[in-house]
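A single protein chain has been removed from this complex, and every other one stays in its place.
Our next item is chain A:
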Amino acid sequence: MAHCERASKPLLQCLQRTCTKGLPSLQVQSARTFQTTALAREEAQTEAKTQSFYKSPDPSLVSSPRLERRMLRQGISPIGSRRRRAALQDSANIPFEQLPYQCFQEARKVLLGDREEKLKQISTMSEKISRLEAVPTEEAGGEQAKKSKLRAMELHLDHLKILADSNDPLVKKKFEDGQGDMSKPIYRFLADRKWREYRRKILVQRITQMNVVPDVLPHCEPVVDTKLYFGRNAIQLGEFVNASASAMVPKLDIQLFDRDEKLVTIAVVDPDVPNVEKDGFDYKMHYLAVNVPISATSTKVDLSKLSTESQEILPWLPPVAQKGSPYHRLSLFILEQKDSKPLDFAAVKAKETDRDNTLLRTLQARYHLKPIGAHLFRTKWDETTEEVMRQIGFPEADMELRRKRVEPLPYKRRNPSTFR
């Protein structure tokens, strides 16, 4: 028996005994709700299932790790936490309103009362907003004042909407099951909080520890969750990726937590291109696309499917690292365009033709971009690099880098008379 099953046992025992037959039995047995004798358990078991659970496990009920693994291999991911699935296995799925706990129901009433209150506040707030919108600008105290007032009120309205739903157990359940509707503020809020709890911290740590932030861009405060895929493989932040894997164009999953749709520029920059003459490093732009629309609901961006006429400026160049060169950091940045206005594609395309000497800092200043998301992976020389170099026609494919010998300092005897 798994730990989760053991943990949910006391709750389940009660549920099983009262509600094995679902709702009708609940109504019949309401007089003896908390009895400990089993009533209809055996009856329920006699109902022969058409097919064994082990043959075709239900993703919302499976709780044993072995079955979970089997399902994952089939490409179905189990729903919710294992503890929850284990709890669901043996309970008839009774709605919250009909659960037989008095205290629970009383608590629900309190929460529902709070929600009613919040809904009232929401309606008054939206009325206020519409009233203010109707007022002419001169009376409201000027353009700027009206705008800022409206903005503050809208923010407050959003906050109220979150508060109204935040105590709803159904909302929590839906979010945990991954069925949250990202067009609603509460699910965006929950997703944002979850992202900030772990994934964002990791992202910020990686981009600062690996010095991507001062090397490629001066600042980055990520506000969107970015995932990077080569084929079906999700790439962890800073992972070493084989040259053959990164030869194909990556796919992105950019989760926005704002309501508005945004137009973004996507750039992939390698700040570690070795330059032997300079005895230093160069930058290389591996990908550049502008005017990519993202929103909270449409998150998938396939870099290979962006239109070459209106979005893609520099197509994907597979990253390769020469043998002996230090690892290359391939940093991907999502940059928000100013006021979400589209850039002039033709002009940008005409201007940004050089991959080698384009700094992302320059682009940021030139087009007024603001970094809102980042991702990072690394490449180094591996056995597949040579093949990829041949495919892309890498000029120095047959050269490798060796450590330069540093001349030691000449031996200098200091003031020998004091040594004796």
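The rule is simple: a residue touches a chain if its C-beta (ideal position, glycine included) is under 8 Å from a C-beta of that chain, and two chains touch if they have at least 3 such contacts; residues count from 1.
Just so it is clear, contacts and distances are computed from a predicted model.
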For the complex's missing chain, which UniProt name, "DNA 3'-5' helicase", "MMS19 nucleotide excision repair protein", "60S ribosome subunit biogenesis protein NIP7" or "Large ribosomal subunit protein bL27m"? "Large ribosomal subunit protein bL27m"
I'm checking contacts with the chain that's been left out. Which of A:Glu221, A:Asp356 or A:Glu400 qualifies? A:Glu400
Of A:Pro271, A:Pro318 or A:Pro371, which sits in contact with the chain we cannot see? A:Pro271
For chain A, residues touching the missing partner are 211, 213-216, 218-219, 271, 274-276, 278-281, 323-325, 396, 398-404, 406-409
